[in-house]
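Right, one structure below, let's go through it.
One protein chain omitted, others in place.
When the chains are written out, they are named A, B and C in that same order, and each has its own residue count from 1.
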Amino acid sequence: MTVMRYDQAVDHALGQAMAADERIVTWGEDVKLLRRDLLARFGPDRVRDAPISEAAFMYAGLGAAMGGLIPVVELYMIDFAAVGWSAIANGASKFHDFSAGQWDTPLVIRAGVGGWYSDGGQHEQALWGNLAAFPGTTVACPSTPSDAAGLMLSALQANRFVVFLTPKLLDGQLLDYLGGESRSTVDLSRLVPAEGAQGEVADPVEPIPIGTAALRREGSDVALVSVGVGVHRSLEAADVLAAEGIGASVLDLRSIAPLDREAIIAQADAAGRVVVVDEDYIRGGLSGEIAAILLESGNAARYARVAVETTIPFAPHLENATLPNAERIVAAVRALE
Amino acid sequence: MTVMRYDQAVDHALGQAMAADERIVTWGEDVKLLRRDLLARFGPDRVRDAPISEAAFMYAGLGAAMGGLIPVVELYMIDFAAVGWSAIANGASKFHDFSAGQWDTPLVIRAGVGGWYSDGGQHEQALWGNLAAFPGTTVACPSTPSDAAGLMLSALQANRFVVFLTPKLLDGQLLDYLGGESRSTVDLSRLVPAEGAQGEVADPVEPIPIGTAALRREGSDVALVSVGVGVHRSLEAADVLAAEGIGASVLDLRSIAPLDREAIIAQADAAGRVVVVDEDYIRGGLSGEIAAILLESGNAARYARVAVETTIPFAPHLENATLPNAERIVAAVRALE
Amino acid sequence: MRMRRFALNVSWARGRAVPSGFDAVQAYRLMVRMRLAEEVLVRAWHDGLVPGEYHSGIGEEGINAGVLMHLSGHDTVALDHRNTAPLIGRGADPRLLMLEVLGSQEGINRGWAGHMHVLVPELHSGSDGIVGSSGPLAAGHAIANARLHPGRVSIAFHGEGAMNAGMLLESYNLAVAWNLPVVFVCKDNKWSITTYSTQVTGGDALDRARSFGLAVESAAGDRVEDVHAAAGRLIARARNGAGPGFLHVSCHRPGGHFEGDPIVRILRDPQGQAKELAPGLASGAMSPDGGTRRERVGALSELTARGARAARDWTVRRGMDPVQRGRRLIDVAKADQIEGVQAQAIQEAIDAARGSLGSRPTFGVHQGGPQ
Partner (left out) sequence: MRMRRFALNVSWARGRAVPSGFDAVQAYRLMVRMRLAEEVLVRAWHDGLVPGEYHSGIGEEGINAGVLMHLSGHDTVALDHRNTAPLIGRGADPRLLMLEVLGSQEGINRGWAGHMHVLVPELHSGSDGIVGSSGPLAAGHAIANARLHPGRVSIAFHGEGAMNAGMLLESYNLAVAWNLPVVFVCKDNKWSITTYSTQVTGGDALDRARSFGLAVESAAGDRVEDVHAAAGRLIARARNGAGPGFLHVSCHRPGGHFEGDPIVRILRDPQGQAKELAPGLASGAMSPDGGTRRERVGALSELTARGARAARDWTVRRGMDPVQRGRRLIDVAKADQIEGVQAQAIQEAIDAARGSLGSRPTFGVHQGGPQ
């Protein structure tokens, strides 16, 4: 066990996998600088800078996967994936199926996701609901360094198309890279969940199966179901609720596709009340899907959701009010009463 | 009232609006040929052929809307919009919000949608759930010529970003254009819902407000909630169910965003059972959203859904089994018993 | 999970050595085989047996053969919507390919692909229906080849209309920036569906490709030997790590964009089609409200010009048949023999495919599958 940052944990797992498997390569904009430690270890053939050509370098990832590599195609932010969206919507999510399972497409798209650090409505989206819409697409979003490492290892071993989303708020390197630590006048520590940004990681990393949720906190009155930074906001909210005598469990989905149906239903059964905490748009699909799972299972749980209901504004106070913050979660739980 | 084809109804409304408003223009691939009647009427400045550059010509639609036009940007199929997805995800759905409501973006994207005519999994997607995910996006999908005309007129008058989806199965012109009527050996009539492909349209067209559902059939045992071709499949299923003594109502949502919450809840309340019939992917968002609406309203209705659960295969019998056909709907209703 | 249930007849393609010189007999054999396979599928389409659209490659045989003859079975090929002929050229089993196009679960992709997405890992060949994607996909194949199998080359086939697709242009740049062993082959038939491509395109295709730093060549697509020579130079370069290339080849496709192409229908039956089109056009042109007289006249003259251009193209370019020209390069007796052998092989394949499809009055219904 080593204590490391979230971003280090991802690279730790990636490095371990690259050492074990020559087929793993990575590219994206500025990746030689961002993944300089991997560059120094594996050389420039395996760690590449891409031009600002998302459509081509995402599709090239699919092509390279078809050619026998396991490419990790990195994007600063999932928002930019919209520029190469067809590579996902019409390509990576489908080729294995079109080939009737004959052609494997072990492509991993690694992308920052989400907000809370004032990057505006076009650099802070989650979009995981949209991604999970496509059959043949696995979408993971770990909320701790340990999960980040274990799920990244699984993504690399999955032999299928995986979108691996890393919340930028937990990514210390990125927050610094975007200028962060060059000014001492700003302190994000009140916003950054400590347990998400740094933590113990096994060495060697063990894979964590994608599709299994983790129960972060037990509680019998209400189940908070979330993923990514929302898990930490839920934990914050659970503290507040505990002080009011409301016991909230917190379920970390860890992957948006596949969803851990059993775990969701078990929590709903136990608590009878479910609040989905989703950093994606309210119509994005995740919060609705959980409602469908509840109804399909005949579960009579009461249900509410805290999600993003408008374009995300830039100004920090507006941004914070738009994202699923702890106050909103607490209010939603109270309103379910 | 004139009887016309679905596609004629759309062009009829578009032509009426173009005659009334000089700002309306249209472009897309092969649009001069596809919209030749409008070309002949309004001239080549207002009806243009675009290069195969979806990203640029979709973004240019947004730019032109900002510049004072009302562009109708046409795509053969919404699948191709994935190539220019950023124009939707990061552009048209957001600029009005980013400007704090100061800059209007009256862009209409008009695109074919859906399957049933054997065009394979990359030319038959619905994607309306993904589109509806974005705040600031209106998504309509009429199921009859009369609705197509009325909703197109509303889209053109909405002064905001609208995605206007036309089911290709109802679009006689497109089915012919894709080779259809050049071979007498093929007969799609068993697949094409007659009331969707042709019908009476008012002249002049009156706008139909976007966001109001239409009850296509009354029934007190189960509510079938759908949109587009699914509405006709639901009507087929309702006939079968009626023979079994099950009364099914059929609610045509007509728009995916906004959703007519009240109508959905009213149907659910009345029947106590809801089956969502969705030609989009099961994780696409629409079927889940309806579950969320039911749960949020405290509605205890039983719920099931018939949607697309895999990549859509090409072979007609596999395709048909994958899409929400009447047999699947009937089976879902029976299983809800 | 990898399923490798199909015993593909790849020996036919794999057996070929990479030719250094040009083998006119082999070129003719390939072209004939591709032409015949397309012809039986076109017939099957008109017989109502091919569901959906069908984009044939009739007229492109010179390009396909001239390029593919340079490849070993291990090189990779990225194809677009017009992939039957090149797949045949790569050695795909015609029967399995036909079954796929006919919508059978016994097809090469078990009915999942149809004719637009045929993916055959054994042949290192895959198709996609998104215009432009063959470029970046081939770039990706080239990255894999360069790393795992240096010396293998990667080919992208695309149309001239696709050269306005951003992802394709991006892939030209990516190939140069990363010095990838890939050759982009542009099959220029002048049309993208019903649009005359130069009317929506600025500049010149060769200049455009060259400006990204690609080595460029061009050839006339009805002269397979010229295509072969030009392709050979670019492919050899790429194989040696000297950088990516772009090959521009002209061609004429008498069948147009797809079977039932509206333009071709007008050319074949001007009277009948005019009857279909005239009422709408007339009511548009004479509508009481609408554009100025000048605008309406402009519109009609544009439509007329398009028709005239098509009529001219289809007449003037009729002679651009690579198969006919290729026949002249070889001995007549040899040509007869090749035609006989290939015709029999292809006929057997389509007979078998049609046979195992069972009775099928129409498609689009669940009864339409194999019985």
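The working rule: a residue touches a chain if its C-beta (ideal position, glycine included) is under 8 Å from a C-beta of that chain, and two chains touch if they have at least 3 such contacts.
As the structure is a computational prediction, the values presented were derived from the model and not from experiment.
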Touched by the hidden chain, restricted to displayed chains: A, B, C
Residue in contact with the excluded chain [from C:Gly73, C:Pro121, C:Gly151 or C:Gly213]: C:Gly213
Selected from A:Leu191, A:Ala242 or A:Ala331 as touching the chain missing from the view: A:Leu191
Touch criterion as defined above, residue of C:Gly203, C:Gly241 or C:Gly340 at the omitted chain: C:Gly203
Contacts of subunit B with the absent chain, listed as residue ranges: 23, 25, 45, 48, 50-51, 53, 55-69, 71, 84, 86-87, 90-91, 94-95, 97-104
Contact set of subunit A toward the excluded chain (per top definition): 15, 18-20, 29-30, 32-33, 36-47, 49-56, 79-80, 82-83, 116-123, 177-183, 185-188, 190-191, 311, 313-318, 320-321, 325
Hidden partner interface residues of subunit C, rising order: 164-170, 172-173, 175-177, 199-204, 207-208, 210-214
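The definition used in the following text is that only the chains that are shown with their structure count from here on.
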Middle chain, criterion being Cα centroid separation: B
Centre distance in Å when subunit A and subunit C are each reduced to the mean of their C-alpha atoms: 40
Shared interface positions of subunit B, touching two or more other chains: 55, 79-80, 82-83, 121-122, 311, 313
Multi-chain contact sites of subunit C, meaning residues that touch two or more partners: 111-113, 117, 128-130, 166-167
